[in-house]
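Quick notes on the structure that follows.
All protein chains of the complex are present and in place, except for one that has been dropped.
As written, the chain order gives the labels A and B, with residue 1 at the start of each chain.
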Amino acid sequence: MVPEDRKYAASHEWIKMDGDTALIGISAFAVTELSNGNEGDMVYCDLPEVGRVLATGETFGEIESVKAVGDLNAPVGGEVLEVNTSIEDHLEILCDDPWKAGWLIRIKPETTDWGHLLDAEAYEGTLAEQA
Amino acid sequence: MPYIQNTDADRSAMLAAIGVRTLDDLFEQIPEELRLKRPLDLPAGLSELELKELLSERASWNSRGEQGSFLGGGVYRHFTPAVVDALQGRQEFVTAYTPYQPEASQGTLTAFFEFQTMIAELTGMEVANASMYDGASAAVEAVFLAAAVRRGRRKVVVSAALHPHSLRTLRTSLAWTELELVSAPLDESGRTRFDDCVDADTCAVLVQNPNFLGVIEDLDQVAACATEVQALPIASVYPTSLGLLRPPGDAGFAVVVGDGQGLGLPQALGGPSFGIFAVRQEFVRRMPGRIVGETVDRAGRRGFVLTFQTREQHIRREKATSNICTNNALAALRGAIYLAAAGPQGLAEVAHHCHAKATYAAQAIAALPGFSLPHGTDAFFNEFLVRCPVPAAQVNRALDKCGLIGGLEVAQVCTTPDALGLDEHHLLLACTETTSRMSIDRLLATLAELAPRTGAAGSDDASRPTTHQEA
Partner (left out) sequence: MNPDLLLFEKSSPGRRTLRLGALDVPQPDLTRLPAGALRLAPPALPEIGELDLVRHYTRLSKKNMSIVDSFYPLGSCTMKYNPVLHEEAAALPGFTDIHPWQDAGRLQGALAILRDLERDFAEISGLPCVSLHPAAGAQGELASLLVARAYFAERGEGERTTVLIPDSAHGTNPASAAVAGMRAVTVVSAADGGVDLDDLKTKVGADTAVFMITNPSTLGLFEERIAEIADIIHDAGGLIYMDGANLNAIMGITRPGDFGADMMHINVHKTFATPHGGGGPGAGPICVTEALGPYLPLPRIVEDENRLRLSEEAPDSIGMLRGWAGNFSVLLRAWCYLRRLGPEGIRRVSENAVLNANYLRARLRERWHVPFDRLCMHEFVANTRFQREAGVHAIDVAKRLIDLGHHPPTIYFPLVVPEALMMEPTETETRETLDSFVEDMLRIADECDQTPELVKQAPTTTPVSRLDEGRAVKQPVLRFRAE
């Protein structure tokens, strides 16, 4: 089950309002796909500088396992306010808790109109197709 | 059929298991109109005996210069201990694939880990990869690395005395990029002068040591010149020379590349060899090619794996650091076995012999009337430039009559001979530990016969063209 308190991009990023800013992360499915279910296989995460302004859909970083690499795309544009630096050295956080402690960046969203994104049910539907 | 073991009975049984009647039925996917309706027009197949006869005949059309060779220019005739052939030739190494399944490839992986360590030690660098194709292509990859690290800078400054194949390879590879190739000239001593060419738009400074004309470059000065503008200094080395000469890592170079042929590989018409690629630790993620790393298995035992694979084309595709896939692993293994056989003392001894033989030849040639050494007798490793009183081709023909392979008619192979002050009278001569004193003495005797009689030396000097540096 994926949390219903946020929106999803088809490329597996989630975004969630947290006060008047928004957190962005990736779904448990994406983590499992990358790591093959083996948390030790997650090896590298490249996150943007604070202050960078992202456009919707823009690639803001990369995440790597030993055998795969995934682009991180901004589901919604906005200025990067904070980066979860603890992730870079402790990728297991991403495997253990992708929905909360495993957030990647905090942005000031340029819009709160997230109509282009998927809700939890629709996102789960796309996962069923890929399985 | 050679090498196919299926019998007609096998084929019948297998076709039945598949559920088709004939071999042709297996190709039903290929549209009829695209099929080849005739046999391939190739020579008829031979038995092993017949092929061996043909091989002997073809091999006999090639000449090896039985009395010795003075030809170098990037490919040298070195001695290889018999253990190198015997061990590299083991079919478990020869017929394995790239070690993507580490548990079934610890032999190759361990050997590459040792290879990386030896190359790092040899070049004075922190890390090395598991080899590239050759020296010329490795130089291009080093330039691409520098361009990526110094994104936005467009100038690649290279010594005019880079090997002409490295220069041509760079030109081809950079043709469709934003990078601009700038050639740094030589001074009268034969060393490259980078100072006037390097600026804040420069991402890479590439020098070959010894350079193509055999001259030992001032590595400290080159590195300082590059570092001053935050460009990456890159050196291309002749690995044998590092038994005697200063490794670029000690002079602060960012990347060291080179061609491994001298480390136990035959000349073999120029290939295959392997490329050396070593960097400072900070550039590991930008490195092209395969890298082996140490890790542990589930029981905590040491083991080796291909690592940082996400840099590579099979994962990162168009964003990879390079398109290289198959490299020159077996040739690199040969290099590793050679270096292990040599050890520090053996390699120093080989380098010392190369230098001693060349010095003996050079000093004697410099004393012959009409012959001169434009860069002197004190600034080379094992290869030196000679200006002859007669065309170099004529010298080589005379040597050929004695069973010797002469030197390189260097103006013919350089892309810009005029800029290097080279003409048809210049000959580049190389010696290695395999060059016997007898061969050198025979060379000297032949050259002496070509020397002008008394008084002619002066007229030769008059015919000597002025180089651009002198002008």
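Keep in mind that, in the parts below, a residue touches a chain if its C-beta (ideal position, glycine included) is under 8 Å from a C-beta of that chain, and two chains touch if they have at least 3 such contacts.
These numbers come from a predicted model, not from an experiment.
Undergrad: Just to confirm, in the complete assembly, which displayed chains does the hidden chain contact?
TA: Contacts of the omitted chain with visible chains: A, B.
Undergrad: In the complete assembly, which of B:340, B:366 or B:398 touches the absent chain?
TA: B:340
Undergrad: Just name the one of B:160, B:276 or B:292 that touches the chain not displayed here.
TA: B:292
Undergrad: List the residues of chain A that touch the chain left out of this view.
TA: 36, 38, 40-44, 64-67
Throughout what follows, only the chains that are shown with their structure count from here on.
Undergrad: Over in the complex, which chain B residues touch chain A? Could you list them?
TA: Interface residues on the chain B side: 307, 309-310, 315-316.
Undergrad: Per the contact definition, I'd like the list of chain A residues that touch chain B in the complex.
TA: Within the complex, chain A touches chain B at residues 43-44, 64-69.
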